[in-house]
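Every protein chain except one is present and positioned as in the full complex.
In this document, chain identifiers A, B and C correspond to the written order of the chains, with residue numbering beginning at 1 in each.
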Amino acid sequence: MREFLTSQLGVSVVLALVIVGAMQGAVAYCIYYERKIAAWIQDRYGPNRVGPWGILQPIADGLKFIMKEDVVPHHVDKPLFILAPAIIFVVAFIGFAAIPWGGQWNLDGHIVDIQVANPDIGLLYILGVAAMGVYGVVLGGWASNNKYSFYGAIRATAQMLSYEIPMGVCILIVALTMGAVRLESITLSQTGYWFGFLPQWNVLLHPLAFIILFVTALAEANRSPFDLAEAEQELVGGYHTEYSALKFGMFFLAEYAHMITGSAFIAVLFLGGWHFPWIPWTQPEATQWYAVLAKMAVLSAKICVFLFVMMWVRWTVPRFRFDQLMRLAWKGLIPITLALLVWTTVLVYFGKPRSGWALLGNAIILFVSFAYAASGGRVTGRQRNLPVVDASPSAALGATA
Amino acid sequence: MDSLLPSLMLGAALFGLGVVGFLVRRNLIVIFLSTEVMFQGVIVTAAAFARYYAHVEGQAYALLLLVIAAVEAGLALGLVMLLYRRRDTLDAEAWSTMRG
Amino acid sequence: MIRDSDILNVDQPELTAAERFYLPQIVEGMKTTIQHLGKTLLLKKPVTVQYPEQKREMRLDNYRGLHRLNRDEDGRVACVACFMCSTACPAHCIHIEAAESPWPDREKYPAKFDIDELRCIYCGMCEEACPVDAIELTYLYDLVGRTREEMILSKEELIAIYDETASVKPRKNPHVTGYPSTGQHRKMTDNPIVEDAT
Partner (left out) sequence: MTAAAPYPIYAAFALGAFALYFLAPRAQRRRAVTTAGWLAAIAAGSVALFASQQAGPHTGILFYCFAVVALLAAVRVITHPRPVYSAVYFVVVVLAVAAILITYEAEFLAVALVIIYAGAILVTYLFVIMLAQQPGAPVYDRRAREPFLAVIAGFLLTGLVAGQVTAQRSGLPPPSKPEARTASTRLPPNPTASGNTAAIGVALMTRYPVALEIGGVLLLISMVGAVALSRKRIPIEGVPPPAPTLGQIGKEVEPF
């Protein structure tokens, strides 16, 4: 038993169990966190009735989800209706398996990774899991047999397909820069220093790709301002209109789980994962148990910061219109990321992917795209494409006369 | 030592299922789904050979197959949408006017 | 008939360069919201009223809350059971049963006077219809009940509400414009509705 527990497999199993448990709690508290932040931004108190500072609010919410009547309307496609929340929930949680939580741990002489699985293709694994995420939304919306849910599903499909492209290209940029697709390797190669004090985090090389990856993570998690699939004002809640009780709760929790996965992923790719500069415990050489805990704390803190920014964005930026959403992806993000990719490829050819040239390329591309936008590139060109019809009554009457 | 046979059988069976589906079904979309099942059979076979001969070339073939599958899906679905708009049905029999 | 002169053509304003690029405007907006967040956290001045503990100051010149049934100078119920209020009521929530008045100065008085506060829409028509100013809408708003029956107030309960709020003459205050007005506020204090008072 002891041997099993100190082996990589044992650590992975224990970690998987711990993470699944901890994430459910974390996801529940995300809702509390979101409500608090929303309240503060809107000059309110937020939940403060259940327990001190409302700290037990998630438990009350969870109880409410469980106790509510679970309605399965008679007009739905029952197997898919029940399957959809399960899919979205599972997909949201299996992404955590490839996140490197705390580097390596020297456990009684065994060196084990604090990671459920360390596949060669960790980067692609997360991309694949994210690709599966759309099924929950699409099947849920379709099975509800309700036109608004259906519109939500259609929108979600188009949106996720579109935003997967810039997301994939951003990830490719990181993979090219690092020459690796293993998440642990990517973290490890960000632990050096420039000029002796500046951490070699990718965000300093590719800030533009970082921002775009963050934007696409918002879109993939169906977060505001990209929550077109559940636009309450237009679609009565979109794909989860017909869901109630725990099934609705699963959709709800999955959104936050997606946010946490996305944040962890961005933190690993661009912010050095568990690495924090100038602190000896969070360096790769430190393998004691307290170092592992410190690294986990650093990664969690980075995730919390990302979550905060995501919520902050949600309570600031209004929702996009659907054509603006598509325009942003296809005419904005994809060309920019492709240009960045080409630039990175050139740098890799010259053997300097991690030099100031990368930053320079980002600046140039940012400037060019800004100049293009400022020079009159259409932002809301939809109305102008329509034929101009003189709809005034006299014109109409004149035409009949 | 010999682990190729089960994989080949699986590949052949998937391919055969795809063929039957292609012939049996009348829904245009399901017909194209059947071709995708055939692709799966081929991919399994290619990957099995790659492993058998300890060579990545089989996997490289399979990757190119994926590209072809993507091309096929893109075009086929565009065609299906076009046909659907013309006749308002997905029935393949609706397009049999050229039959003698 | 829509005339040409009625039509106002609105041109979409051209977007500025920063607006076209989204990012500067988003940063601008996020600056605003983070300022609100910081202010709320550091200065502790949220606008929320913590309701059951704190109560808002009510405007007495226009708020229409629970009904009361007034007493006249002699302490008798002022109502003369003329049915004007129940006729005027658009929600049909007032039920009156008239009886021969025990007093010489009027013919009838209400033997029963029930108001279903769940049906009532608090429009104040009853108050306007009343010829003797017997029914009035007070500033009370915190009526709760566990059953529907509890929410039907009887004559005794309505009179009890009058006893409780007799010092205030609702909406007979000078008309004020603007909000909040000066001097016309009344600090809401605990005003429990005593149900078994007669």
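Throughout what follows, a residue touches a chain if its C-beta (ideal position, glycine included) is under 8 Å from a C-beta of that chain, and two chains touch if they have at least 3 such contacts.
As the structure is a computational prediction, the values presented were derived from the model and not from experiment.
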item	value
Displayed chains contacted by the hidden chain, counting the whole assembly	A, B
Residue of A:82, A:154 or A:326 in touch with the missing chain, whole complex considered	A:154
Subunit B residues touching the omitted chain (full complex)	1-10, 12-27, 29-30, 32-34, 36-37, 40, 43-44, 47-48, 50-57, 59-60, 62-64, 66-75, 77-82, 84, 89-93
Missing-chain contacts mapped onto subunit A	77, 80, 83, 119-121, 124-125, 127-128, 130-132, 134-135, 138-139, 142, 150, 153-154, 157-158, 160-161, 164, 178-182, 185, 188-189, 385, 387, 389, 393, 395-397, 399-400
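Convention: only the chains that are shown with their structure count from here on.
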item	value
Whole-Å separation of chain centres (CA-atom averages), subunit A against subunit B	33
Geometric centre distance via CA averages, subunit C-subunit A, whole Å	47
CA centroid of subunit B to CA centroid of subunit C, Å	70
Subunit B: positions in contact with at least two other chains	none
Residues of subunit A whose C-beta touches two or more other chains	none
Complex contact set, residues of subunit A against subunit C	37, 39-45, 211, 312-313, 315-317, 328, 369-370, 373-374, 377, 379-380, 383, 392-394
Sites on subunit C touched by subunit A in the complex	1-4, 7, 12, 15, 17, 19-23, 26, 29-30, 32-34, 36-37, 39-41, 45-48, 50
